[in-house]
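Handing you this structure, nothing more for now.
The complex appears here without one of its protein chains, the remainder shown in place.
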Amino acid sequence: MDLRLEGITHSYDGLLALDGIDLEVRDGETVAIIGPSGCGKSTLLGIVGGLLKPSAGRVLAIGAPRADSLNPFTYVFQDFALLPWRNVAANVALALEHHGLSRAERRERVAAALALTGLGEFAAALPKQLSGGMRQRVGIARALVVRPAVLLLDEPLSALDAQTRELLMEDLLAIWARERSTRLYVTHNLDEAARLADRVIVLSRRPGRIREIVRIDMPVAERGAPTALPVVAGVREKLWALIRDEARDAEREVQHG
Amino acid sequence: MRIRLVAALAALVTFGPALTAGAQEKVSIAALRFVSSAPIFIAMEKGYFKEQGLDVEFKFFDAAQPIAVAVAAGNADLGITGLTGGFYNLAGKGAMKIIASQSREEPGYDFVAYVASKKAYDAGFKDPGKFPGKTIGITQVGSTFHYMLGMLAEKRGFKLTEVTLKPLQSIANVTAALKGEQVDGVLLPANNAYAVEKDGAGKIIGWVHQETPWQLGALFAGTGVIEERRPVVEKFVAAYVKACADYADAFLQRDAAGKRTFGSKADALIPIIQKYVEPKPSAEQVKASASYIDPKGRLLVKNIHEQVAWYQAQGMVARDVDAAKILDLSFVKDHLDVPKR
Partner (left out) sequence: MADAAPVTFRGGGFHPRPQRLVPVAVFVAVIGLWQFASWRGWLPALFLPSPWEIVTALGGMISDGSLGRHVGASLMRIALGWVLGTAAGLAIGLAMGIFSVARAAGLPVVSALFPIPKIALLPLFILWFGIGEPSKVATIGFGVFFPTVIAAYTACDSVPRNLIRMAQSFGLPPAAIVWKILVPGAMPGILAGFRITASIALILVVAAEMIGAQYGIGAFILSAGNLNQIDHLLAGVTLLSLLGLAVSAVLGAVERAVLRWR
């Protein structure tokens, strides 16, 4: 499913956060959105998935989602947003319960999603018993179980330590190689953008406008190899050069209130 | 003796009560501001205590319960009020002894009435024999009202458990419950019973004295006071009995037909009573509330034994309480109905 964003503008309490965002995302593409703190990247993601109403502009979905998609626009959250009173399987099943599936079909879908994310043996565990990385795997499994057309990832790895982040990046790439979807990936981490995205949208500081779109030609599957290091580092340098000054301004603003 | 008395009276006239008090023996009595406390009011106002060389202090309470506690705890030397289960439990531990009578239910003298609610009366509750199956409001568990119902049950041959008792804590609550038709009947002192009947909220269906005459109230003293200050107690009782005689002369007269009459002697005492009783009663209310008090302060001794036995049978008074040990019959002569040992 293709996506078209037309003139997305949003303001909070009279403060302009996003200003005229136009963007096309092709089916199956991974688009990362980066920018300095407060550039409105999470707001943009909220608008795309219908959780926030834009002050102006619209989001168009072009083409029908696959037939078995129960929830075409599906999020993965930074803080996982798991229900602490449900075990892993029940947390994943939450996304299915209101769709009138048979019990067997529900169980089968949950089992498949857990297997895909390597959670098979943790089905009965409670979230409090899991590490951060495992919790986010539950969040990812819950997103996959509804077979989304567009996956909206809001800083999905930001709450995790560096090693876990590496592991999950590999897992995400493996999953995306098998599950077809369109992906919008918001992050403040330039490595993640350089490793995972086909294109990187760089937003300017408030109000958020598209400052530059960086295309990365190397296929994502090849970027993990040692020989790819210079390429990835180059992309990272380029992105950093684009946002560095604004990031500093943003930081000062935060510090001085 | 006479010389001392004359000197004391002279001092009283000359210097006023404040100075003479020092020469007199101090003694305190805990009491209710009820008409039934009349003898101590009369003894005070007519100077009978002073004649005995006593400087009496009244300590007023608003219920029988704290009076017994005050005497048992030594906060008052003597007490005068109704005899309750609570009293017997304290007295049974040796804290105090009954020495003379106060009110009693005596045939011909209305004091406590059985009152039916309007609705229950219309439905046939017109006789004290009809208590079984009824819901009856009383003040407290172990109160004189509770005992009066127990005696009625024995006399009329029903079980007290056939009556549903509602302890409501105060006469005011009992009256309100009757007016609100929340109970079928209540026991009320004459004054309150007349008021309820006048309102049309209830009907007097009988009087306790018609069914079960008994010794309702008594004068009692702390055991320590009796042991250590016996002469003071004797003097107090002498003044008290003298006032009882005055009271009987004024309020307990009956004509040839048995009807109570109140003459000039009553009129003379009524202001004394009105001075102490609260809320201040009218002359008519004083007469209506004037219970029978033995003119010589004599107790119905056997009935006190019966009371203790009844409370014990109900589990309200400890088994080891011995009625004989809570009575000191030496202060008043010729007590009535003394059981033979």
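Going in written order, the chains are labelled A and B, and every chain counts its residues from 1.
Rule of thumb we're sticking to: contacts are C-beta pairs under 8 Å (C-beta built on N, C-alpha and C of every residue); 3 or more make two chains touch, one makes a residue touch a chain.
Computed from a prediction, not measured in an experiment: that's the story for all the values here.
Within the complete assembly, B:S143 is the residue of B:T81, B:S143 or B:Q215 that touches the hidden chain. Contact with the undisplayed chain is limited, among B:R33, B:K46, B:K59 or B:K93, to B:K93.
Taking the complete complex into account, B:G180 is the one of B:P107, B:G133, B:G180 or B:G263 that touches the chain left out. Of B:P39, B:G85, B:P128 or B:P189, it is B:G85 that touches the chain left out of the display. Of the candidate positions B:V27, B:I40, B:A68 or B:V208, contact with the unshown chain belongs to B:A68. Interface residues of chain B with the unshown chain, by the touch rule above, are 65, 68-69, 72-73, 84-87, 89-90, 93, 95, 137, 140-143, 164-169, 173, 177, 180, 182-183, 315-318.
On the side of chain A, touch with the chain left out of the figure occurs at residues 49, 51, 71, 73-75, 77, 79, 81, 83-86, 94-95, 97-98, 126-128, 142, 146.
Please note the rule applied: only the chains that are shown with their structure count from here on.
Averaging Cα coordinates per chain places chain A and chain B 90 Å apart.
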